[in-house]
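Missing here: one protein chain of the complex. Every other protein chain is in place.
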Amino acid sequence: MIWDSWTDFIGMGGYALYVWGSFAVAVLAVGGEQGALALRRRAALRAAGARP
Amino acid sequence: MLSIGTPITTGGQPQPRVARWLRFASPQAFLPLADRLIPWLHAIALVLAAAGLYIGLFAAPTDHQQGDSYRIIFVHVPAAWLSMVIYMAMAFWAGVGLVLNTRLSAMMASALAPTGALFTFLALWTGALWGKPTWGAWWVWDARLTSELILLFLYIGFMALQAAISDPRRADRAGAVLALVGVVNVPIIYFSVQWWNTLHQGSSVSLRSAPTMAALMLQGMLIMALALWAYAGAAVLQRLRAIVLERERHTEWIQRYITERK
Partner (left out) sequence: MLNALLLVIRRDLLLAFRRRTDVLSTLVFFVIVCTLFPLGVGPEPELLRTLGPGVLWVAALLASTLALNRLFGLDHADGTLEQLLLSPEPLVLIVAGKVAAHWLISGLPLVLLTPLLALQFGLDGQATASLALSLLIGTPALSLVGAIGAALTLDVRGGGVLVALLVLPLYAPVLIFGAGAAVAEAGGGAAEANLLLLGGLLAGAAALAPWATASALRISLE
């Protein structure tokens, strides 16, 4: 590990906003997509299961 | 009583390997396969992402030119690569569906589009966040970023066209033509944007001027690319599953599938 401390790690050499802004949006994108897919699956199952 | 996924053989002879794979072209055979693949792909994605992020955030050294801001490439470059790969895959499956008239191939193309668009957006967003500390502006008309932006419009156009057409088979085929026209245009667009970029700027403002790749940085990027690829596979299969459920909900085998799941 190349960081001297956790504070250094979070700070990313002054570029915290840019680096963490990027990774945060990536995580949000993945999470958002999974959420949307779960909702879609539930709706699809309901629409299919509701039929006699 | 035939259960879902039982291969129907003629005369009890073993089928050749190709024909056995072809049965997955049927939505009915595909669903159980998807159910098995999706958790594995998610697992692979998580493991690879953990490894890639460890390298990217903890092991790779700080660049003396760009400081720690360069670490964004561990997301930016894989996302950009995948956005292109997914578009190629989308056009491929759309073409297969158009030529062979297989419904599942067309559904696969439709399933690929939103994930591809998401990665394109991610590439643009991370590109902007990388550009600001490096070049001082939130948006630079760099050849690669501009091409990514146009690629995003191509994805959106495909999704908008399919959403606007109510008949699903017509939507499949129309989308296929659009995707094929798009895939032919992508190299042309990329070349023309490169041309435009060098025409208007002496020193090319290029995000390709990443730090000279230490081996570790390259490894990290490749691992992240594989991780995103596995995740994309899982997400696309999840969406394809939902599309099959939506489109085939009137059939009997779907009812059996749903009750057997419980």
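Note that the chains are named A and B in the order they appear, and that numbering of residues resets to 1 at the start of each chain.
The working rule: a residue touches a chain if its C-beta (ideal position, glycine included) is under 8 Å from a C-beta of that chain, and two chains touch if they have at least 3 such contacts.
Being a predicted model, the structure only gives us computed values, none of them experimental.
With touch defined as in the header, list the contact partners of the absent chain among those displayed.
Over the full assembly, the chain not pictured touches B.
If the hidden chain were put back, which of B:S26, B:T62 or B:S192 would touch it?
With B:S26, B:T62 or B:S192 as choices, the missing chain is touched by B:S192.
Hey, which of B:A25, B:A59, B:M88 or B:I165 is the one touching the hidden chain?
Looking across B:A25, B:A59, B:M88 or B:I165, the contact with the absent chain belongs to B:I165.
One chain isn't shown here. Among B:R23, B:H42 or B:R173, which residue touches it?
Residue touching the chain left out of view: B:R173.
Hey, which of B:W21, B:W40, B:F58 or B:F153 is the one touching the hidden chain?
The single option touching the absent chain is B:F153.
Since one chain has been left out of the picture, which residues of chain B touch it in the full complex?
Within chain B, the residues touching the omitted chain are 150, 153-154, 156-157, 160-161, 164-165, 170, 173-174, 177-178, 180-182, 184-185, 188-189, 191-193, 195-196, 199.
Keep this in mind: only the chains that are shown with their structure count from here on.
How many Å are there between the centre of chain A and the centre of chain B, using C-alpha atoms for each centre?
Averaging C-alpha atoms per chain gives centres 17 Å apart.
Which residues of chain B touch chain A once you look at their complex with the stated criterion?
57-62, 67-69, 71-72, 75-76, 79, 114-115, 118, 121-122, 125-126, 129-130, 132-133, 231, 235, 238-239, 241-242, 245-246, 249-250, 254-255, 258
Considering the complex alone, what residue numbers of chain A touch chain B?
Those in contact with chain B are residues 1-3, 9, 12-15, 17-19, 21-23, 25-26, 29-30, 33-34, 37, 40-41, 44-45, 47-49, 51.
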